[in-house]
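All protein chains of the complex are present and in place, except for one that has been dropped.
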Amino acid sequence: MSTSNIELPAWIEILLIPILNICMALFFAGLIIFAIGENPIDAVRIMLTGAFGYDEGVGYTLYYTTNFIFTGLAVAIAFHARLFNIGGEGQAYFAGLGIGLTFLLLDGMLPAILLIPIGILAAALFGALWALIPAWLQAYRGSHIVITTIMFNFIASSLMVYLLVNVLIKPGSMSPETREFSEQSWLPFMHDVLSNFGIEVTRTPLNMSFVLALVCCLVVWIYIWKTRWGYALRTAGQSEAAAVYAGIKPKRIIIITMCISGALAGLVAVNEIMGVHHRLILNFTAGYGFTGIAVALMGRNHPLGIIMASLLFGVLYQGGAELAFEMPKITREMVVAIQGLIILFSGALALMLRPAIVKIWLAIRPIPSTPDMGGQHG
Amino acid sequence: MINQPLANQPLSIELRKISKRFGRVQANKDIDLKVQRGTIHGIVGENGAGKSTLMSILYGFYQADKGEILINGKPVKIKSSRDAISSGIGMVHQHFMLVDTFTVLENVILGAEQSALLKASEVNAREALQHLSDEYQMSVPLDALVGELPVGQQQRTEILKALYRNAEILILDEPTGVLTPQEADQLFRVLQALKERGVTVILITHKLREIMDITDNVSVLRLGEIVSTHRTADTSTAELAELMVGRKLQTQQFNKIDNPTTDNGIEVRNLTVTDERGLTRLDNVSFEVKRGEIVGIAGVAGNGQSTLLEVLAGIQSPGSGSFTINDYQVDANSPITPKEMREIGVQHVPEDRLRLGLVKSFSAAESSVLGYQNRKRFNWRLFLNIRKIRAACKKLMQAFDVRPPDPKLKSSSFSGGNQQKLILARELDKSPAVLLVGQPTRGVDIGAIELIHQKIIDIRDDNCAVLLVSVELDEIMTLSDHIIVMFEGHIVGTMKGSDADKTTLGLMMANAMDDAA
Partner (left out) sequence: MDSLLNAQTVLSTLDATLRVSTPLILCAMAGLFSERSGIIDISLEGKMLSAAFASGALAAVTGSAWIALAGAIITSILLSLLHGFACITNRGDQVVSGLAINVLASGLTIVLGIAWFSQGGQTPALASEARFMPFELPLIESIAHIPFIGPFMQSVISGHNLLVYVALLAVPLTWWIVYKTRFGLQLRAVGENPLAVDTAGISVSQLRYKSVMIAGILCGIAGTYLAIAQNAAFAREMTAGQGYIALAAMIFGKWRPVPALLACLMFGFLDAVSIRLQGVALPGIGEVPVQLIQALPYVLTVVLLAGFIGKAVAPKAIGVPFVKER
C-alpha cells in the first residue's frame, strides 16, 4: 500500500522529517570523523567555538553565509517553478565578469553612490544572462535544463580562464587577475561600518552584501508568496495544466524564473569581488553554487529555511577551517563531504523515512481524521 | 444475479466475491463472474463502473481486498503480471504496453525470451509468429518499428504478444476505441478465429453494438457491481442500455426552456480537431447554445466532449472550422487564450478539477483566484492583496456552502464536493455571459449535487448560455434544455430536454439507434 497520499500534520512534514534527515546526515558525518580516529563530539565543539567563539569567527561565518544565501535562493526559486538550476556556479562566475567589465570601464569616472549599484546590477544582469540561454533552450527547444546548466558551468569556467589569462589580465602581471578596482567600487566592510558606530570588531571579509543577502531573502519571499508573478510561478511549478487553464504561459515562467535565479546566483560575485577581492580573480566562486543546492534542499526552498541552512553551512565552512587547524587529520574538505551527505539525506532520500513515519503516525495519532478523498479508480 | 444457468461447459475463469476499494470509492463490490471456455464474454458498463479495476485485478496490477480467482477451476493468486501470464492470461490494454522504438518482433519477445541471446529467440519467435499470423490472418510487419505502425497493427502486436505467451484467456480493454470501423471489423474476425480455437475472450467495452455482434454472453457492471449476466442472444441493446445506465433516485425537477431567445451565446460551425497522433477528436461539429439555455452534451467519456470543452475555453486551438462565443469569432487563424476568454465573459469549470481547476498545494483562498490572479480587486500595487482574497473567498464559500469555510486550508484537504463548489463559486461569481461546465458533480456527494445543479439553473435564468458536458445521463437530463449526443467526435443525435428519455439517449450514446429501430 502506498503511503504517499496520506497527509501528515504540518509540523511533521516541515519540521520533524527535515530535522531527522539532517540528523541522519550529521550522524554519518560523525561516523566518518570517528572512522578516521577523531572524536566527533570534540569536533563539534571545536567547530562551534571556531564559528561563534570570538568575533573574527562570527565575521567569517557570516561572510560564508552570505554566499550560501544567494545561491540557496537561486536554487530555491527555480525549484518552485519545478526547474533544477545546477548552473549557479557558472552564473556567479559569469556575473563576476559583469562586475569586472563594468568597473574596468567606469571605476575611475563615477562616485561610489553610482558605482556600487551599477556593479550590483551588472552582476545580476550577467548572472541572469548566463541562465537565460539554458532557460530558453528548455522552454523552446526542450533541452534538459540540468544538463545544459552543467555544461554552462564548464563553459563559463573556460571562458573566464581565457579572458583573465589573455584579455583582462593586469598588464605585466603574472597571475591571471585584473587590476584592483578603485576604492569607490568597494562595498564597505562590516568592521568599517560598525566602527562608524563606535563598535570595534576584528577585520573580517564580512561586508555589506550580507545585508543585501537578507534583503534578497525578504524580496524573494514577497515575490514568491505575495505577488501575482510569484503566484503564476508557483502555479506553473505545481501543475502546468492548471497554469494554462489560468492563462499563465509556462514557457514565459521558465524564462523569467531562470533569469531571477541566475541574477541571485550572480550576487555571489558582489560579495566576493566588490566586497572582498576588489579585483576579478580565477575561481572566486569556489563551489558556492553547488553548496546552494544543499542549502535549498535543506531549507526546503523557503527563505527562512535558507537563512538557517546557510548559517549551518557558514558554521561548517568557518568551523571546518578551525577544525582543520586543531585536528590535523580533519581537513576543510570534511565540509564538502558533509554537504554531500546533506544533499543525499535532505534531497535524494528525503522521503525515505516517510512511510515509516506515516505508519507510526497512523498508529498514535490523537483523533482519527476524516478519511482522505480516495484515489481515482477506473 | 444470474438470469439463467449457463450451459454445462467447463469454466475458464471464475471470480468469487471480488471486492476492491480505493479510499472512499468502492470500485468493485462482490463481483461474481463465470466465463466459459472458448466463448467471448462481454463486460459493459459506464465509465467508472469498475470495469478497468476488475481487469487490473485479473492481470495483477491490483490485488483484490477480498474474493477469489479461479482459472480452469483452480484457485490462483495473481500478484503480478508474471503470475497472470503464467496462468495463461493475456491482456490488451486500452493504452498499449508497447515500446515504440522496438520492432514488432522485439516487442513480442520482450519478457518471453528463450535464452540469454536474442538471436535464437528471434529465430524461434519469427517462426511462431508466422504461424500465428497465418492461422488468424493477421499479418504484421515483424521488422517494422512499432511507433511507426498504425494503431490497428499495434493492437495486433499486443494480441500476438499474448498468443506467443500461450494465452488461453485474452482480455481486451476497450479495444475499438482507437480503431477505424474497418480495423474493428478485422479485429472481430480475429477474435472469432481465436474463439473457434478454444481461446476465451473477455471484451470490455461500452459499445453495445459490438456486444451484440460478437459476444456469446454479456455481463453489465454498474457502480462496481455486476447487475446482470445474460446470454447475448436473449437480450437486446435497449435492455442493456437501461441496465447500464440504471435508475437512480429521482432528484430535482427544473423547468425546461423549450423556446429560448434567438440570441446565440455559442455558435460552433464545422469544428474539426485532430490530435497529435492523427486521430480525429472532433469531426465537423456544429451546434449553438442560446442565451438563457443549457445545452447538455451527453456521451460516454472519450468521445470528443473534453476536446470540445477545451477548444471552446481557449486551451486547445481549433483545427478547422470556427466558433463564435459571446459574439467573439474564433478560428485557427485568430485563436484566443484562456485569459482572453475570461475577459470576454466566458467562464470555464473544467472537467478535471484536480489537474486544472485548482492547485492542490495552494490554500483555498489562493485557488479561489486561479485565473483571476491579475485582477485589480485582488492586487494592491505590486502585491496580491491576501486579505481581500481571503475575504472574497470567504464570501464565495458562504454563498456556495463550502465546508469548512476556512480560506486558509489547503485546497487538497477539502472533499471533492467542496472543491467543486469552490471552483463553481469562483467562476459563477464573475457573472459569466457564457459558462462552460465539465462534469460538475463527478465525485461529489448527493447534498452538494443539489446545490450545484441549482446554481447552474440560476445562472441560466440570468440569461447565461450554458454548455454542460457530463457522462452522467441523469445530470444531463435533469439540467439540459437541449441535449446533444456525441459519439466518436461527431454529433449523433439531438433532443429537446423536455422530451428526453433515457433509453433513446442510451442508444444514441452507444451509437446503436439503427439496431434498436
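Letters are used for the chains, namely A and B, taken in the order the chains are written, and counting of residues starts over at 1 for each.
Just so it is clear, a residue touches a chain if its C-beta (ideal position, glycine included) is under 8 Å from a C-beta of that chain, and two chains touch if they have at least 3 such contacts.
On a predicted model such as this, the values are computed, not experimentally measured, just so you know.
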item: Touch partners, limited to displayed chains, of the chain removed from view; value: A, B
item: Options A:Leu168, A:Cys216 or A:Leu344, residue touching the unrepresented chain; value: A:Leu344
item: Touching residue (missing chain; options B:Glu14, B:Glu46 or B:Glu106); value: B:Glu106
item: Identified contact with the non-displayed chain, of A:Ile46, A:Ala123 or A:Leu137; value: A:Leu137
item: Those residues of chain B which, in the complete complex, touch the missing chain; value: 59, 61-62, 80-82, 84-86, 91, 93, 97-102, 106-107, 109-113, 115-119, 121, 161
item: Absent-chain interface as seen on chain A, which is shown; value: 2, 32, 36-37, 84, 86, 137, 141-144, 146-148, 150-152, 154-155, 158-159, 161-162, 165-166, 290, 293-294, 297, 329-331, 333-341, 343-344, 347-352, 376
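The rule is simple: only the chains that are shown with their structure count from here on.
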item: Computed distance of Cα centres, chain B from chain A, in Å; value: 46
item: Chain B partner contacts - residues on chain A that touch it in the complex; value: 7, 222, 226-228, 231-232, 234-235, 238-239, 241-242, 244-247, 371-378
item: Interface residues, chain B side, partner chain A - complex; value: 22-25, 27, 47-48, 50-53, 313, 315, 337-340, 342, 348, 350, 352, 355-362, 366, 369-371, 373-374, 378-379, 382-384, 386, 412-413, 415-416, 443
